[in-house]
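Structure provided below as structure tokens; questions to follow.
Only one protein chain is missing from this complex, and each of the others stays in its spot.
Here is chain A:
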Amino acid sequence: MVRFGSRMAVDGGHRDGGCDWDGRWNHVTKFLERPGPFTHPDFEPSTEALSGFRLIHVVDMDTIDLSNLNRQFLFRPKDVGRPKAEVAADFINSRIPGCKVVPHFKKIQDFDDSFYRQFHIIVCGLDSIIARRWMNGMLISLLSYEDGVLDPSSIIPLIDGGTEGFKGNARVVLPGMTACIDCTLELYPPQINFPMCTIASMPRLPEHCIEYARILQWPKDKPFGETSLDGDNPEHIQWVFERAQERAAQFNITGVTYRLTQGVVKRIIPAVASTNAVIAAACATEVFKIATSAYIPLNNYLVFNDVDGLYTYTFEAERKENCSACSQVPQDLQFPSSAKLQDVLEYLTENASLQMKSPAITTTLEGKNKTLYLQSVKSIEERTRPNLCKTLKELGLSDGQELAVADVTTPQTVLFKLNFTT
């Protein structure tokens, strides 16, 4: 058995009363997650494991792909196809004594509050803002307030990292205390989606041709029967590539390649080992600081870019007073009573601080729960669609009415208060 060598720059004897560093670390359970095929190898339980952490849960819904191997170093060619969480756990458990990694081949949304409540710290290397917001919302829902005062023992710190090519960021969120993910939604650039009219009738770039094949031709031609387009299937990509080339030839557009086709269809973000190592290390450092209280944690956002030299910028992202996720302030909806439900829906999706994806709106009318509009279930969508054209007054809503909105961006419904402007 091998004992770890001396660990850290922390001198236990310096502190009043001293501390048992080993004991401190043993009861820290960490929860790492990484759903999605992402650029993030490095919540490599390895970095945490080597810093002395003993119990780590890993949640990841993805399986290993060949293209992960250029950076995700816990995986080998023989592991391709296996669940990432399981292979990572096996790797660490078999090599680091005393460390237990528990894998969960699941989505983060598959678990509820009873699962997340058990952890001391949560570290994320997620591949989407939606997932981040969901996790953020979950931890906020675990907070308990007594007489309006936050109980600090209900806070579970969230350490979040992300990378894109040579850029990355790491942040520390203390739910209820510091800026949360939703407080800084405007920091994230909006996703690029080409307008339909460009794709359908006025392509200019090779990307437009690829999207044409993916969005319009595939559903029409159904080249592989009823199967939906699978970005990981080379045959599917080849089909899209060929159709895109044909379209490009029609319009004298150059530049359609197989690599570009795959990149557009799968929304691929370039990734390298080095940037991920840097951001993972920064996150691990924060986990360590928080777990040991040895140093002041990052307050609270670090940006990294090594395109030209190496650049870091550290700043304190501010809490938003009326954040829809963490402010506890009921969200205001100001509309004239003659506004249509469609207007409210658009506001929920387009407003920069809300950026909901497909909100479902319900309310209580005459003591009964009524769904005003819901997109995700086809039958309900069809039934409630006519409501979109009705005015708020016609729908029976009154000034001060509470609307409950559910969306993929949050595990809990958000309550809005309707304020009629006329």
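Operating definition for what follows: contacts are C-beta pairs under 8 Å (C-beta built on N, C-alpha and C of every residue); 3 or more make two chains touch, one makes a residue touch a chain; residues count from 1.
Note that contacts and distances are computed from a predicted model.
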Among "Proteasome subunit alpha type", "Presenilin", "NEDD8-activating enzyme E1 regulatory subunit" or "GPI-anchor transamidase", UniProt-listed name of the chain not shown: "NEDD8-activating enzyme E1 regulatory subunit"
Candidates A:R95, A:R117 or A:R267 - the one touching the absent chain: A:R95
Given A:A280, A:L354 or A:L418, the one touching the chain that is not displayed: A:A280
Selected from A:V101, A:L298 or A:A325 as touching the chain missing from the view: A:L298
Chain A residues that touch the omitted chain in the full complex: 2-9, 11, 39, 46-47, 50-51, 66-67, 69-71, 73, 76-77, 94-97, 165-166, 170, 202-205, 251-253, 259, 262-263, 268-282, 284-286, 288, 295-296, 298, 302, 305-310, 312, 314
